[in-house]
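All protein chains of the complex are present and in place, except for one that has been dropped.
Per-chain residue numbering starts at 1, and chain names A and B are given in the order in which the chains are listed.
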């Protein structure tokens, strides 16, 4: 319970910050920035709960999460001048959110006994949908299909989770290792410009 | 019941007209125009009911609303030549729909005892999602994050609702005052090119 909560809060803060930064970059006003922060941080979990049929959606009744998002938005706006390179900070927060919510989505699937492929899909949905909606409403190409590794990081993270689980590690340890692993491979991929080979059309 | 019905019908007609106009402007055929009108007018309420877990979605069983949307589409297409300035008419209908559906979303939240932030979010979703989907499927930048006040009008409208409610006004009166207030501030903002200060990146 404590650990689930830690994963939820970590992902929520990271995605709220990434949404707020994306809104600031687009020149929105303070309400617009907060709306984008909100959509980014609850988008993935909302779609996951819709697919699983968990209604009403929990954040409607969770003022703490809602307040947390508002506070993160305001703090991000307030400290924006200390964030020298907006694009890199956005990428970092986006990656942290991705890592946390991958674990959250995967465990939601495991908890109701879904198969491995379905668990991976649920993890992908939970981790990426908030960012996809953020990018679509700001009229950017969704990062998920951009040049950098994204869905790939989620999928490798899930496979790593299954491996660690197979070796019988404790859940809290698995969570932290997988979160670190996803952040590491995405950042390394961005820094060294690594990506899986593209499927060439006529080869 | 009568008043809820009046709010629903008003918002549905306004958004159906705004969707039909947007479709005409893109040069769609009569079916395409009707599809856009439909998506625009039921989009917000559908997402609200999904979040609240009200299934099956009501319009599936409400032939009157569906027929109303088809009739509004056909009338809009028929009288398009009398609508001299398409863009301004679209903005007007969009604003009227926004005002009606803000009230509807807010009251849906109050009815089930949600907190104030959650009520504002529900109002924003109900009022803006139809227009967002309309803009995305027509490949426009969603109006919600455009230059004009939009989410801001919804949020101020909600705050005004809470104030009027605090002073104990009757529900029907509150609804009409808030609807008028939202239409007024959005139109004034557009006419006088007023907006909240943008969050500047390095200041």
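Throughout what follows, a residue touches a chain if its C-beta (ideal position, glycine included) is under 8 Å from a C-beta of that chain, and two chains touch if they have at least 3 such contacts.
Keep in mind it's a predicted model, so treat the numbers as computed, not measured.
For the options A:106, A:122, A:138 or A:182, the residue in contact with the chain missing from this view is A:122.
Here the missing chain is touched by one residue of A:52, A:74, A:110 or A:169, and it is A:52. Of the candidate positions A:63, A:152 or A:165, contact with the hidden chain is made by A:152.
Residue-wise, the contact with the chain that is not shown comes from A:141, picked out of A:141, A:163 or A:184.
Counting over the whole complex, subunit A has residues 50-53, 55, 109, 112, 114-115, 117-118, 121-122, 124, 132, 136, 141-142, 144-145, 151-152, 155, 195-203 touching the chain that is not drawn. Residues 23-33, 35-36, 38, 46, 50, 55-57, 59-61, 63, 66-67, 70, 77, 80-81, 86, 136-139 of subunit B touch the missing chain (whole complex, contact as defined above).
Criterion: only the chains that are shown with their structure count from here on.
A straight line joining the Cα centres of subunit A and subunit B is 30 Å long.
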